[in-house]
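The structure is given below, and queries will be raised subsequently.
All protein chains but one are shown in place.
Presenting chain A:
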Amino acid sequence: MSDITTKMIIDCVREVARRDVSGDTDIFTAGVDSLAVLRCRALLKKWTGVKVPGHVFFGGRTPEGIVDLIGADNAGR
């Protein structure tokens, strides 16, 4: 899971929600919803082969926060 970078999250938000966000933008405030998370997750899976659980998006909230949570989830395993 550590293959997923902040840039990938920013790219997928741009692709699915047509929003430009930076590493510390709250993507939900920027207009991302459950369906956008669904699409984002599918894109990340296409790019990396990894299916990210939905709760890391809602827990992380910003691209950086999401990547941190993915790392924390990984480290805990």
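Methods note: contacts are C-beta pairs under 8 Å (C-beta built on N, C-alpha and C of every residue); 3 or more make two chains touch, one makes a residue touch a chain; residues count from 1.
We take it that contacts and distances are computed from a predicted model.
Of the candidates "Sulfurtransferase complex subunit TusD", "Peptide ABC transporter permease", "Putative cytochrome P450 hydroxylase" or "ATP synthase epsilon chain", the chain left out of this view carries the UniProt protein name "Putative cytochrome P450 hydroxylase". By the touch criterion stated above, the residues of chain A touching the omitted chain are 33-35, 37-38, 41, 53-55, 57-59.
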